[in-house]
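Sharing a structure with you now.
With one protein chain held back, the other chains of the complex are shown just where they sit.
Showing chain A:
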Amino acid sequence: MSRQSNRATDSKKMNSELFTLTYGALVTQLCKDYENDEEVNKQLDKIKFTSHVVLHRFFQEGCAAGKITNKMGYNIGVRLIEDFLARSSVGRCHDFRETADVIAKVAFKMYLGITPSVTNWSPAGDEFSLILESNPLVDFVELPDNHSNLVYSSLLCGVLRGALEMVQMAVDVRFAQDTLRGDSVTEIRMKFIKRIEENLPAGDE
């Protein structure tokens, strides 16, 4: 039984401008929506908020918007992985290193048109960094002073987290460096937490 890859969908690309603008519109809307205090606290409770973050007024919008985009990214990632597996002929990865390479060289190229580099492997081999020279999400984006704490591309973290969870890998994804906050490159740090065991219903096997 041969598997036919769908060539028609492979080449559907678009210029990144609209994508960048659309994401910008989304983040702007989120920041506007979360200017309200009571709203913020309610929404933040729904999304698991780390206890040590101090909810100062100027901090809230950035944090809330970041958390929401992360959750949205997670939802995207959960669906994106299927699209990815259908369109690429990549088989199951055997270890985390292979996963890292596939993410950087195949997935990022396919969806965002960029190829980040994989570096900074931890000695245990369970943590690595993706260095992005350019990021389509942040073309021409500047963070205003009152939102300097915003993790603008937090969507990306969510996407990676969601996608990997669907292939039985629990990972922690966070930004180590961000060009929007003044760093020279954007660095995403990914840490392998554990393998997610598939729960078979009782009685099976």
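Definition applied: a contact is a pair of C-beta atoms (placed from the backbone, for glycine too) under 8 Å apart; a residue touches a chain by one contact, two chains touch by 3 or more; residues count from 1.
Heads up, the rule we're going with is that contacts and distances are computed from a predicted model.
S.K.: What does the UniProt entry say the missing chain is called, choosing from "SEC24 homolog A, COPII coat complex component", "Cullin family profile domain-containing protein", "Small ribosomal subunit protein mS29" or "Trafficking protein particle complex 5"?
M.R.: Protein name of the absent chain (UniProt record): "Trafficking protein particle complex 5".
S.K.: Considering the whole complex rather than only what is displayed, give the residues of chain A touching the chain that is not shown.
M.R.: Chain A touches the chain not shown through residues 9, 12-26, 28-30, 33, 68, 72, 75-76, 79-80, 83, 110-114, 134, 136, 139-140, 142-143, 145, 148, 155, 179-180, 182.
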